[in-house]
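Report on the following structure.
Every protein chain except one is present and positioned as in the full complex.
Up next, chain A:
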Amino acid sequence: MTLQTNADAETQPVLVAEDIVTGYDGHEVLHGVSIQSHPGVTCIFGPNGSGKSTLLKSLNGVVPVWSGSIQYGDTEVTDLSPDEMVGSGIATLPQGGGVFGTMTVAENLSLGAFTVDDPTVVEERKAEVLEAFPALEDKLDAKAKSLSGGQQMMVSLGRAMMTGADTYLMDEPSAGLAPTLVDDAFDLLETLVDRGARIILIEQNVVAALRLADYIYILAEGDLQFEGTPSELGQQEDLMELYLGIE
């Protein structure tokens, strides 16, 4: 699985979650949610406590699914652990980017390629990452925590690219970024989309995320309230106001 060009975007494996029920410690949070990855950026919006973080964590295996199924392309991935998910081609960007601050940028990138055994593939991907984010070239030996917020975002995205994944799950990548940097950060996401990746994005910052959304799910109280394209959502002013606080 290498990074692919935009032309392949339509043929990427689709992540399909059907009727997901799960929660924590016997407390049900999701009551049967079905979503799938669409070409480009699929956004999941919803108020705090709606279960969107739990949904993402069930997709990447961090939270076990109680019932329902998750398919990736032709592969059944419902019960895989998070480390096995990465090997299947689904990468997760942790909340706020989640770079390993005490490690160098180069080490962070190597961690992205942890499941890749072929050193030539690792080198190729590293070259692609540095081509996509040339600013990292001079920072390879710097500790990640010494970088600016925007550069850390590049490390996080670059590290995810190193996995060779076709699908990226992102949990509020803009969390912790200065407001002025949020738009820049989302521009970086476009880099991945241009390379044919599908992104499932959870974001509190609805206005910024709407700009790049190709498909939208709205989740509230553990159930889907809406799914459709941004223009379809635009016609539902009541929904926009009720769940997203946009008037």
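Keep this in mind: contacts are C-beta pairs under 8 Å (C-beta built on N, C-alpha and C of every residue); 3 or more make two chains touch, one makes a residue touch a chain; residues count from 1.
Methods note: contacts and distances are computed from a predicted model.
A.B. asks: When you check the chain that is not on display against UniProt, which of "Putative membrane protein", "Branched-chain amino acid ABC transporter permease", "Lrp/AsnC family transcriptional regulator" or "YdbS-like PH domain-containing protein" does it turn out to be?
C.D. replies: Result for the unshown chain: "Branched-chain amino acid ABC transporter permease".
A.B. asks: Tell me which of A:107, A:124 or A:214 is the one touching the absent chain.
C.D. replies: Of the listed residues, the one touching the omitted chain is A:107.
A.B. asks: Tell me which of A:87, A:149 or A:228 is the one touching the absent chain.
C.D. replies: A:87
A.B. asks: Kindly state which of the options A:47, A:73 or A:98 is in contact with the chain not pictured.
C.D. replies: Only one of A:47, A:73 or A:98 touches the chain omitted from view, namely A:98.
A.B. asks: Provide the residue numbers of chain A that touch the chain removed from this figure.
C.D. replies: 25, 60, 62, 81-87, 91-92, 94, 98, 100-103, 107, 110-112, 114-115, 159, 163
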